[in-house]
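Contents: one structure, followed by commentary.
Every protein chain of the complex appears in place save one, which is left out.
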Amino acid sequence: MPVASDVILNTGVLIYHPNLVNLYGCIVGSETKIGAFVEIQKGVKIGRCCKISSHSFICEGVIIEDEVLIGHGVMFTNDLYPRATVNGSLKTDEDWNLVETIVKHGASIGSNATIRCGAVIGEHAIVGAGSVVIRDVPPYAIVAGVPSVVIGDVREKGV
Amino acid sequence: MPVASDVILNTGVLIYHPNLVNLYGCIVGSETKIGAFVEIQKGVKIGRCCKISSHSFICEGVIIEDEVLIGHGVMFTNDLYPRATVNGSLKTDEDWNLVETIVKHGASIGSNATIRCGAVIGEHAIVGAGSVVIRDVPPYAIVAGVPSVVIGDVREKGV
Partner (left out) sequence: MPVASDVILNTGVLIYHPNLVNLYGCIVGSETKIGAFVEIQKGVKIGRCCKISSHSFICEGVIIEDEVLIGHGVMFTNDLYPRATVNGSLKTDEDWNLVETIVKHGASIGSNATIRCGAVIGEHAIVGAGSVVIRDVPPYAIVAGVPSVVIGDVREKGV
């Protein structure tokens, strides 16, 4: 079931290839478009008029507001020190501290970027392709690099 | 339709898993091999005897010449300041300035590399795995890092 029965899709959501995605337990806002090879986990909320590009992974604990662009191959995280097991047995949801991440209205995340959990990506900010974000991104900032630093302001660029 | 009817595949193209790719409006040269979970967009031209590895994304505006290797999870881009919307509505093709990228004859792009649009990757150059390319790569250069810098010459390595 590539789009699970518990997914809530609002009006006009477009999933280009429903058989090539993995969505479960999430809510997707109206008019949002979702590309191929995307996984969106339970508890995720995505706003209206977003673009979620191919190959991206949006994990539990992520909130994406309206008019956000998620590039291709973007990876969110929700665990600072991930482990497969605890005391030799596979971890379960109970063994795990979820850290939340939020992408605010109108922001854009460039392709292949990695977002460390706990970060707030500010309104209309742009995260450069290939960046690793490890702290909050101010509204309207352009950030890039590993770890990402502010390299400009979208208002100066007219974008 | 994971391989759309408008895709032009020349003689001997091998798509290992036609149901696990997303190709549309592109031209693929003879003998080229394409892995799983690959997306290739409209307008892309790929040369002969290329290897396009799994999980890679090749967007509109990219030209790939002959004998090129694209590693796994490579992401191309075609928009320096991507946005989901303009004036509150989803962007369309008309709202968008395409920036072209070219990968020249015999070059190799390492896995998980990110290519900022506008770059020319020179003949026989090698882009190291995980690099973020933000400017042209000279012919025969080996580049690596974020952003990528020249760290060697393939002729000295005999590769």
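Order as written gives the chain letters A and B; numbering starts at 1 within each chain.
In this section, a contact is a pair of C-beta atoms (placed from the backbone, for glycine too) under 8 Å apart; a residue touches a chain by one contact, two chains touch by 3 or more.
Predicted, not measured: the structure shown is a model, and the values here were computed from it.
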Among A:2, A:25 or A:152, choose the residue that contacts the chain missing from this document, as touch is defined above. A:2
Which chain A residues would touch the chain omitted from the figure, given the whole complex? 2, 20, 22, 37, 39, 55, 57, 59, 73, 75-77, 81-85, 88-91, 112, 114, 116, 132, 146-147
Extract the touching residues of chain B with respect to the undisplayed chain. 16-17, 20, 31, 33, 35-37, 49-51, 54-55, 67-69, 71-73, 106, 108, 110-112, 126, 129-130, 145-146, 154, 157, 159
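Following the convention adopted for this analysis, only the chains that are shown with their structure count from here on.
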If CA atoms of chain A are superposed on chain B, the rotation in degrees (nearest 5) amounts to 120
Taking each chain's centre as its mean C-alpha position, how far apart are chain A and chain B in Å? 23
